[in-house]
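The complex is shown incomplete by one protein chain, all other protein chains being positioned as in the whole.
Each chain carries a letter (A and B) given by its place in the written order, and its residues are counted from 1.
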Amino acid sequence: MHYLTDIILIALGAALVNNFVLYYFVGICPFIGVSRRIDMAVGMGFAVTFVISIAALLSWTITTFILMPGAPVSKYIAGLFMPAEAAAKVDLTILSYVVYIFAIASSVQFVEMYVRKFYPSLYRSFGVFLPLITTNCAILFACLIIFSQIVGVDNPADAWDLGKSLTLAVFGGIGFTIAITIMAGIREELELCDIPKPLRGAAITLIVASVLAMAFMGFTGVDSGLKKALTPAPVQTEQGAPK
Amino acid sequence: MEPMAPSTLERLKHNYILQAWLVLMLALFFGASLAGVHLKLGPRIEQNKINETRKRIPELILGSAQVEELTKEGKSLIVEPHTVSVEKDGRKVFYTIYEAKYPDGKLAGWVAKSSGQGYADKIELLVGFSPSIETITGIFILDQKETPGLGNKIITVDWRQQFSNIKTVQPIQVTKTGAKDPNQIDAITGATISSRSVTRIVNTTVNDLRGPLTAMAANVKGK
Partner (left out) sequence: MAVAPTPAERFIQGILPENPVYRQLLGLCPTLAVTNGLKAAMTMAGAVAFVLFCANIVTSMIRHLLKPHLRIVIFTLIIATFVTITDRFLAAYMYDMSKRLGPYIPLIIVNCIIICRCEVCASRQSVFTAGADALGQATGYALALASIASVREILGTGTLFGMQVLPTAWPNWVIMILPPGAFMTLGLLLGAVNWFEQRRSEKANSKRG
């Protein structure tokens, strides 16, 4: 029950409350560049969601099993060269950024090959944007959050497992899709407006994004309220229940 | 497409090997430099992380005036970390406890690191206890993402001051209309939920750790 609560909160948080685009400012480049038409926006959103999930899976696995201090694979290999105690402390996290970016690049390659083979028409319509997803901040950002929740916690019992990491990744991508689709809808309407020349293009998109960000700020506190509603009331003690 | 002449094939293969060679050399070189950076800066970063919490502890337990006196005498508190696990609703929750002793071995107090859900995101804080766990000596907010200008004010000394010298026998209550009872504190105007969250975290910490800490204090006295 606790696990399900945690998953729901992570999902809500990543998609709405702490929206990747409108709160964390990652994924802005495609947000401004690709949001002219709704169908392209939705396609981009789904592609990003797909790539984030694969990249999160790869980065969680690599971090938990190879990079973090005390990880099984590095402990085993180091154990062949040094005493077991020192092997348990081998810390490869210095390589994490390099490893993540290569994991992301390979995920994008994999997705590109998959789309080219099985959805050729889709590939033709927006295949040129797929390699650009490698430099999409949102994917590396999701990997970094997962990293901080595995390596940066005080006690190992709190470290995120695969389920929570994938939830963050998938729902972060869904939040990105929601934001970019709303923006595309607004921009389609803006085509009919008479915008002052200096503001055309990226500037008006950013101003509209600021209003969208204000709207999404309304979601603040939804996850903490939900957590309070879902958590059973604290146990009574002799001196009276804490509030 | 016509089949490639063998010499072209050889040249191509040679090229790929040359390419992989460059990437591998670069990878080795950069890997070595990263390892060097890690060896040199790693300990310093660890120390920074530990200091971030440790340097708050004397002030939290004794108050800044007494800490100044101690430093003038050239003495400082000895801080020892422990991990305490508490059973809650069928699962284990871990707390990091810091035990602070005077140089002569007498117990100065305890500091617990705790966290909980605030208005916007998680709030991490330190709660200081007297040696007998009867009084809260103060709190310090380590990490928060509350609204700047409103919920943000939970980090200010003025607001945190209210948590100094509160007895733990009753849970702390938050009021908006001016604290009258000794176990009441004022909420920040416009940031009721942040104030309530901090109070809830402190109360939960007191509730969870009252038993284990009293046992640990008895152990220390017994020594």
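In this section, a contact is a pair of C-beta atoms (placed from the backbone, for glycine too) under 8 Å apart; a residue touches a chain by one contact, two chains touch by 3 or more.
Because the structure is predicted, anything quoted here is derived from the model rather than measured.
Asker: Among the options A:Ile145, A:Leu166 or A:Ile180, which residue touches the chain absent from this view?
Answerer: A:Ile145
Asker: Among A:Ile8, A:Val42, A:Ile66 or A:Met217, single out the residue that touches the unshown chain.
Answerer: In the full complex, the listed residue that touches the missing chain is A:Met217.
Asker: Can you say which of A:Tyr3, A:Tyr76, A:Phe102 or A:Tyr119 touches the chain missing from this structure?
Answerer: A:Phe102
Asker: Determine which one of A:Tyr23, A:Trp160 or A:Phe176 touches the chain that has been left out.
Answerer: For the chain that is not drawn, the touching residue is A:Tyr23.
Asker: State which residues belonging to chain B touch the missing partner chain.
Answerer: The missing chain touches chain B at positions 15, 19, 22-23, 26-27, 30, 33-34, 37-38, 41-42, 44-45, 48-49, 52, 147-150.
Asker: Kindly note down the residues of chain A that lie in touch with the hidden chain.
Answerer: Within chain A, the residues that touch the unshown chain are 22-29, 32, 94-95, 97-98, 101-102, 105, 134-137, 140-141, 144-145, 148, 196-199, 202-207, 209-211, 213-214, 217.
We take it that only the chains that are shown with their structure count from here on.
Asker: Within the complex, which stretch of chain B touches chain A?
Answerer: 30-31, 34-35, 37-38, 42, 83, 88-89, 91-92, 94, 96, 113, 117-121, 147, 169-171, 173-174, 193, 196-197, 199-200, 203-204, 206-207
Asker: Please name which positions on chain A make contact with chain B in the complex.
Answerer: 2, 18, 91, 94-95, 98, 154-155, 157-158, 220-221, 223-224, 227-228, 232, 234-235, 237, 239-243
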